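Before I ask anything, here is the structure I am working with.
A protein chain is absent from this complex, but the other protein chains hold their places.
Right after this comes subunit A.
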Amino acid sequence: MESTDTYETDHLKATELRLGLPGTVEPQKQSPATASIKSNKRALPECAKDCSSNNNSCASDVKDGDCACAPPTKAQIEGWPPVRSYRKNCFQPKKNEPDVTGMYVKVSMDGAPYLRKIDLKVYKSYPELLKALENRFRFTIGEYSEKECYNGSEYVPTYEDKDSDWMLVGDVPWDMFTSSCKRLRIMKGSEARGLGCV
């Protein structure tokens, strides 16, 4: 196997397009992440034009006399693009991971003949979820407050958590809620008295 490899690489080398003199072999330079490319003097327009169509800036390679255009990762040019360093450190771009499986939970409403199912992953916050429930079941939920729960509403949203306890929706941060919610129950206000809200 080895012999065919060397045969191939030799022939590939011979046909490789370079600007160097035939017969000269440049040592393969590893492009360090932050090489400082100095004196990028004469950007030969022809070479720059050829290279740029590959979407690689070969400007940094030109001075080596070797316009290989091969490696897709060019060495970084010192101070280019002209972006202040404090801006570079700021952030990681958000990764919008698509959720393959939804988080469907049953929703029951006191007095309704059948249950529904909703996908909790669709909603990003409590207000969104509550609005969706209001729309789905055609009722209104009052204003949430820690003391008075859902004040002045006929119905109160509750959920069963991992420990099988019935909890009031809204007390814990959203992500904690979505990870512990097994099912939802929209309870009649009169029944909700037992949950600690007067």
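By our rule, a contact is a pair of C-beta atoms (placed from the backbone, for glycine too) under 8 Å apart; a residue touches a chain by one contact, two chains touch by 3 or more; residues count from 1.
Everything that follows uses one rule, which is that contacts and distances are computed from a predicted model.
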Record-based protein name (UniProt) of the chain missing from this complex, from "Calcineurin B homologous protein 3", "Transport inhibitor response 1 domain", "Afadin- and alpha-actinin-binding protein isoform X2" or "Trafficking protein particle complex subunit": "Transport inhibitor response 1 domain"
Missing-partner contacts on subunit A, residue numbers: 38-43, 45, 48-49, 51-53, 55-57, 59, 72-74, 76-88, 90-94, 96, 124-127, 144-146, 170-176
